[in-house]
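With one protein chain held back, the other chains of the complex are shown just where they sit.
Chains here go by letter, A and B, matching the order in which they are written, and residues are numbered from 1 within each.
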Amino acid sequence: MTLKNLRPLVVALGTLAIVAACGGGGGGGTTAKETLTIGGFNFSESSILADMYGQALKAKGYTIAYKLNLGSREVVAPALKTGQVDLYPGYAATELEFFNNKKGEAGGDPQANVTKLNTYLSAFGAEALTPSPASDENAFAVTKALATKDNLVKISDLKPVASQLVLGGPPECPTRPYCELGLKSVYGLTFKDFKSLDAGGSLTKGALEKGDIDVGLVFSSDGAVAAKNFVVLQDDKQLEAADNIVPLIRTNKANSEVTSLLNSIDAKLTLVDLTAMNKSADIDKEDPATLATNWLKQHGFSATT
Amino acid sequence: MNLFLDATDPWIRVSYLQNHAADFEADLAEHVELTLIAVLVGLLIALPLGVLIYRRRGLRNPVLGVTGVLYSIPSLALFAFLIPYTGLTYVTAEIGLVGYTILILVRNTVVGLEAVPADVRDAARGMGYRPLKQLLWVELPLALPSIFAGVRIATVTTIGLVTVTALIGEGGLGRLILEGLIRDFKTPLVVGTVLSILLAAVADLGLAGIQRLVMPWSR
Partner (left out) sequence: MSFLVKVSAWFLDPVHWQGSAGVPNRLLEHVLMAGAATLVAALIALPIGIALGHFGRGGNAAINISNVGRAIPSFAVLVLAFEVVGIGAPPAFIALTLLAIPPIVTNSYVGVKEVDPDVKDAARGMGMRERKILFAVELPLAVPLIMAGIRTSAVQVVATATLAALVAWGGLGRYIIDGFAQQDYVQMFAGAVLVAALAVATELALGAVEFMLVPRGLRESGAAPAGPPQAKAA
C-alpha cells in the first residue's frame, strides 16, 4: 500500500534527479554532428567492436554514448527498436533469425542474409549495413579428454552419447535456433541437462574445464579455446549460418559519412584479427577499448576514446 | 591453481587502475547519487508516515509488522517485480532502494517518537502547545537520535544494495563487480569492493560526526 502511493512522487523526484544529473553532462557541444548511443552484447568481442565503431566516429566529431555489456540480443534488439540504442555490432544470420521470429531464412550467404534482414529492420526505422568478411558463429566445444574418449570430431558424433552429457551455454540457449533448439532440430540431440552460464564467456569455459558441463557453447572467434585445449566440434550439418559482423543502425543516424566509415572498418576486419583481440581481452584481460584503439590506428583510422 | 600469485590475473593490475581512474570516479559518483536520492526520498516519505502511525495507535503493530516482513524480501526479487512495469531504468532502481530505506526509517521514527517520555509530552501540553507545535518542537527533536540512527543504517544498507542494481543496468560501483564476474577479472572486482566498503565507512563516520555536532547530548 505504501509503495503504490509513493510511485508518482518517486518517479517525479527521480526524473528531477536524472534531469539534473544529465543537464550538467550530456548537453553536448555546439557541433552540428549527431549523438549516437552504441550498444553491445555481454561478451568482450561485442565491446571491442562497439568501441571500434565509437572511437572512429568520435574522431570524426560525433558525440558517442556507450551502453556496453547491456545483455543478450533479447535486451539489445528491443533497445534498437525503441531508439534507446542507435547502433550495435550484429551478426548477420543470428540477427535475421531473431527479427524474423526463427523462420529459418538464414543461409550461408552473408549478403543474402543482410538483404532479408533489412526487410524486417526497415519496419521500425533501422537498417543493416555491409557485412564484414569476418564472422563469428556459435560453436560447440568439448574437452580434449572427452573428445578422445567418445571419439568426437563433429557435432553428429554426439548423437549416441548426448543423453549422458550436460550442455552449457547462455540462459537464452534453449530457445535459440543456433543453440540448443537447433541442436535438437538439425542434429536430433537431446542432452541430459542444460546449465545456464554465459555466452561463451568465462563461466562456460570454466565449467567445461572443471567438468561441470560436457559440451559448451563457445564462439568461433574465441581466442581462449586453443589455449585451453578444447576441441571445437565441426558443424557437419551446417547448423550455424553465416554470422558475419554487420552494424545495425537506426536509419535517422545513418548519414553517408557514418555508413561509409562503419563499412570501411568492417571491410578490413578479419577473423584472425578478431581471434587475436578476443584472446587479449579474455585471457590477458586487456581493455576492449585499448584493443579497439590499437586496431583502428594499425588500419589507418583515427580513434578518439 | 595459485590463487594469490596468478600471473595473468593478479588481484590488482596496476595498468588497469591507471587506465580507468576516470571510470572509477564516474561509478563512485553514480553510487553516491543513487544512495543520496534513496535516503532523502525515503526520509521525506518515512517521517510523515511515521508520525501518522505514531498518532494512530491502532496502525502501529500491523504496519510495523508488515514493514518487517517486506524488509525480508530480497532486492533482486523486488527489482524483478518492478521491471515489467517500470523497465530497466534508474527509476526502477530508485523505487526499490527507496522502498527499503522507508522500511528502516519508518520503524526508527515510530520507535523514536514512542520513546519521548510521557511527562515531557504532558508538560508541553500543559504549557499550551498545540499538537503540531508539540510535534515539531518537542517530540521530533527528542526522537532525532533514533531517526538519525535509522538514517545511518539506511545509508550503509543502501550503499550495499546499490551494487545489486548493476544487474539491471544501473549500479555505481556494482558495475565494477559485475565486470569482474563477466570477464573473470579480479582487478575491477577488488576496486569495486574496496571503494564500496570505504564509501560505507566514510558515510557512517561522517553521519556519526554530524550527529555529534547536531545532537551533542546523544551518543
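We adopt the following convention: a residue touches a chain if its C-beta (ideal position, glycine included) is under 8 Å from a C-beta of that chain, and two chains touch if they have at least 3 such contacts.
The model shown is predicted, which means the values in this text are computed figures rather than measured ones.
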Identified contact with the non-displayed chain, of B:V51, B:L135 or B:I177: B:I177
Omitted-chain contact residue, chosen from A:P131, A:P170 or A:G200: A:P170
Sites on subunit B contacted by the missing partner chain, in the whole complex: 3, 68-69, 71-78, 80-81, 83-84, 100, 104, 149, 153, 156-157, 159-161, 163-164, 166-168, 174, 177, 180-181, 184, 186, 189, 192-193, 196-197, 200-201, 204
Touching residues on subunit A - with respect to the absent chain: 71-72, 74-75, 78, 170-172, 175, 193, 195-197, 203, 206-207, 210, 212
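By our rule, only the chains that are shown with their structure count from here on.
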For the subunit B and subunit A complex, residues of the former touching the latter: 8-9, 13, 16, 19-20, 33, 37, 41, 45, 49, 88, 90-91, 94-95, 98-99, 102, 169, 178-179, 182-185, 187
Subunit B-facing residues of subunit A, complex: 2-3, 6-7, 9-11, 13-15, 17-18, 21, 42-44, 67, 69-70, 75, 198, 201-203, 206, 281-285, 287, 290
